[in-house]
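One protein chain omitted, others in place.
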Amino acid sequence: MIIILKPHATDEQIQHVVERVESLGLQAHLSRGSYRTIVGVIGDEAKLHVTPLKAIAGVAEVIPVLPAYKLASVEAQREPTIVDVGGVQVGGGHLAMIAGPCAIEGAERLDIIATAVKKAGANILRGGAFKPRTSPYAYQGMGEEGLKILRDIGDKHGMPVVTEVMDTRRVEMVAEYTDMIQVGARNMQNFSLLTEVGQTGRPVLLKRGMSATVQDLLMSAEYILSQGNPHVVLCERGVKGFDPATRNLFDVAAVPCIKGLSHLPIIVDPSHATGRPDLIPPCALAGVAAGADGVHIEVHNQPEDAMSDGPQALLPEQYAKIAAQISDLAKLLGKEISPLPGVHA
Amino acid sequence: MIIILKPHATDEQIQHVVERVESLGLQAHLSRGSYRTIVGVIGDEAKLHVTPLKAIAGVAEVIPVLPAYKLASVEAQREPTIVDVGGVQVGGGHLAMIAGPCAIEGAERLDIIATAVKKAGANILRGGAFKPRTSPYAYQGMGEEGLKILRDIGDKHGMPVVTEVMDTRRVEMVAEYTDMIQVGARNMQNFSLLTEVGQTGRPVLLKRGMSATVQDLLMSAEYILSQGNPHVVLCERGVKGFDPATRNLFDVAAVPCIKGLSHLPIIVDPSHATGRPDLIPPCALAGVAAGADGVHIEVHNQPEDAMSDGPQALLPEQYAKIAAQISDLAKLLGKEISPLPGVHA
Amino acid sequence: MIIILKPHATDEQIQHVVERVESLGLQAHLSRGSYRTIVGVIGDEAKLHVTPLKAIAGVAEVIPVLPAYKLASVEAQREPTIVDVGGVQVGGGHLAMIAGPCAIEGAERLDIIATAVKKAGANILRGGAFKPRTSPYAYQGMGEEGLKILRDIGDKHGMPVVTEVMDTRRVEMVAEYTDMIQVGARNMQNFSLLTEVGQTGRPVLLKRGMSATVQDLLMSAEYILSQGNPHVVLCERGVKGFDPATRNLFDVAAVPCIKGLSHLPIIVDPSHATGRPDLIPPCALAGVAAGADGVHIEVHNQPEDAMSDGPQALLPEQYAKIAAQISDLAKLLGKEISPLPGVHA
Partner (left out) sequence: MIIILKPHATDEQIQHVVERVESLGLQAHLSRGSYRTIVGVIGDEAKLHVTPLKAIAGVAEVIPVLPAYKLASVEAQREPTIVDVGGVQVGGGHLAMIAGPCAIEGAERLDIIATAVKKAGANILRGGAFKPRTSPYAYQGMGEEGLKILRDIGDKHGMPVVTEVMDTRRVEMVAEYTDMIQVGARNMQNFSLLTEVGQTGRPVLLKRGMSATVQDLLMSAEYILSQGNPHVVLCERGVKGFDPATRNLFDVAAVPCIKGLSHLPIIVDPSHATGRPDLIPPCALAGVAAGADGVHIEVHNQPEDAMSDGPQALLPEQYAKIAAQISDLAKLLGKEISPLPGVHA
């Protein structure tokens, strides 16, 4: 950690900073310049993270040199984590192809969609039972009834399933029915929820918040990891931008950026990132080209009747086309779409 | 609602759109231009909000003319809402002065701070018992023990109290101890939590999310209002920006913008908006000048020992100075800082 | 164009709007709802663009249905434009590979770099003679001397050359020495400069401004096109974002978004978009996967001695590796890197 003092910091102030650092069992190295004094601190930086040194008179800036996350960092683990989602591997060259409708709307419709996406190459089935809707008057999801349908259809097709949980009181129930629990963008910093899903030990799909930095995302992953649950898959799904041309701004550079900082797999969600069916296929390819460990796409057979987010869903035939392109691109990159459990690649 | 068709939409597509609109019991007015056809829809727009018209082939854009919030809108109520927080009025010319430490750290320290801010003119005491920390290794708050201390110190000084709740399972407990429940920026779209605090009937301080639009904020207020709880105070506390010069970007224009859309009171929080003690006083004044119904400021008597957010806290003497300036400015604007319950202005 | 009136607009106000519309030779279609009145306008929308209807009392919103650019739009031209840059085709499946140092620093060094990038597959040589530096004390470029060197080295290797112009007074000189003129991000809305480069008739590389929307970029292209110069290549090079993890936010979705709106070629510049050598290769691939018509990358043989932007330059061997990957990806997508003039693919 580096402490930069203000231009006119007094000797007493500098001395006080040094004493605070040493009182924590750390060493302080002073560099006195003509304009400013800098204090380099050597020792366990974690002790300093919890001490508000910046509030000390005369201190201008406190710059950490260690990231605040530990378990999520490449320093903690050099090899990439491979998360096993009900028999489907995600990470380390194995691509997740998560597909399905925004909301579960009934067994028959989900069955139709699951049949189509499985045939196209999807390996994890998604569907929302609890929907985070900006309007209290919008469709809120089928609840536990939906979870049962998702489990049944997943089992019928031999596909692992993932669904979102929004409430700490529902985590246990969702964990019971599914192979992977999704924490949505709006709850990425719902720290109670992160702690709770961490305690289930189930694989977690952690979506990046709309205004979360890469560091924020890794800190939220750290919450889950610190509960003893190492099965975390990150997901870039677009951040807030100033251009109304797309719903969100797809931050594709976050994929290789995170690969350099963390061993955790990261997938992309071009459906939410762009909000436009015409942009989903090119952005899905872009994500895989940038190194993503999978792609999350919403698919619906009758978008104009969908209970939620119909306008951004791909049709099954559109999904089949992009899935084939992703498969080709994966081979070019020396990767592969993970086979379903019991199926050999 | 206005439906704009794509430049080359076919007659069948246009006809299909008209049929969908009429099947909902609404009227469709067609304007056929040389380049595009537009459909104006007359009737209860709410029926359309839940229908994914944009997913229909040939539709380019669907533009609502009614806001999606109802209870929060000026159309629902012309006069400004005045929220009563334990006897302190907020809104309609009555300013809230919410002050206190970021985290409750013990009864003695809270007592010292409460004494100081009350003397300076604060009328609601704040303090966190459950802290939303980006790091799982950071101080997480005193929990229920902290709530008891907050209640005791508030009662001792005759000040209503406000604290944040983060978990649906703690809402009842927090409501029991406090006069106002805060929903923090990171939970602004935690819809389960919004529903739960709505059901308590307690006044709610709803902070704007870091990437929430004004419309998003009002939709989250609508969640609370739709549970039958009209006691909502909004809070602008800075949004994400690109300039590292300040912690967040203080969106002061959101204050008059919201005044034009909603009857709910809105206060400002320059502490979180700027993250810098030197910017808090000018931004507090700016907020009041722009029409805010109050100011939320973190105050600590020993920032360098604070358990949380010490570097952004004002010292009691700094708070006293800005509180006096706010009082003068309020008078210039024909407003006043609300007196404490039992005290006459 | 659609004019939405305010909820309580009076009959006189509505009448006044209709009269203004009709006075321009256009038709007004009224849709009176219970809540709001909407006026659909039929006729030449351009007449309305220059009339401040929104300033009329009672008008809430004016929504254009036609884009404000014409020559740049897919409506004006269905087939993709292919720009010829000194014999190298850009667009329509032909990829530009623009490479070279940030600044021209001397003939010998440029020769070394040109030799390397040509061998790797680059087809256009870049180098700055006039540098837009944020600091007046930083290296400002070699000026005309640099232009001569660029021309000489380009000729020696049979490569067309591109360089940036910043000042209307230098446009003629730059056009004389180069095959393509670059307008940098900071000058994307320097309308005098756009007009001037439009008048040269030379191919223009128009970089997207850091806070420019897709529509802003196309409007700036329209400035050039409206001067009778159809040879415009757009360039996505990152926009301002809130995350300090990368220098800018690489908006890869802008590539397919623009492909849907305009016939102009668009390339990507991952060097400026990310500012980090480790992120340039994955983002270059992502751009091509998303449909870009080329890639602009800064290359330097001795980054630590570079006069400008050394830290973000790729080494020649790094460039060779990514260029080979781009070539493979292009083939997968049914495209190809354009051969140099006189060379057959």
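First chain written, first letter: the chains are A, B and C, and each begins at residue 1.
Convention: a contact is a pair of C-beta atoms (placed from the backbone, for glycine too) under 8 Å apart; a residue touches a chain by one contact, two chains touch by 3 or more.
These figures come from a predicted structure and were not determined experimentally.
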Of C:7, C:92, C:132 or C:158, the one touching the omitted chain in the full complex: C:132
Sole contact to the chain not displayed, among A:24, A:66, A:138 or A:333: A:66
Absent-chain contact - pick from C:199, C:226 or C:327: C:226
Residue of C:150, C:306, C:322 or C:337 touching the missing chain in the full complex: C:306
For chain A, the residues touching the chain missing from this view: 2, 4, 7, 29, 31-36, 38, 40, 42-43, 45, 63, 65-66, 75, 240-242, 244
For chain C, the residues touching the chain missing from this view: 20, 46, 49-50, 52-56, 68-69, 132-139, 166-169, 186-187, 189-192, 195, 209-211, 216, 219-220, 222-223, 226, 239-240, 303-306, 309-311, 313
Residue ranges of chain B at the interface with the undisplayed chain: 211, 213-215, 239-246, 249-257, 260, 273-274, 276, 278-279, 282-283, 285-291, 328-329, 332
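The definition used in the following text is that only the chains that are shown with their structure count from here on.
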Between chain B and chain C, centroid-to-centroid distance (C-alpha), Å: 40
Separation of mean Cα positions, chain C and chain A [Å, integer]: 32
Chain A: positions in contact with at least two other chains: 211, 239-240
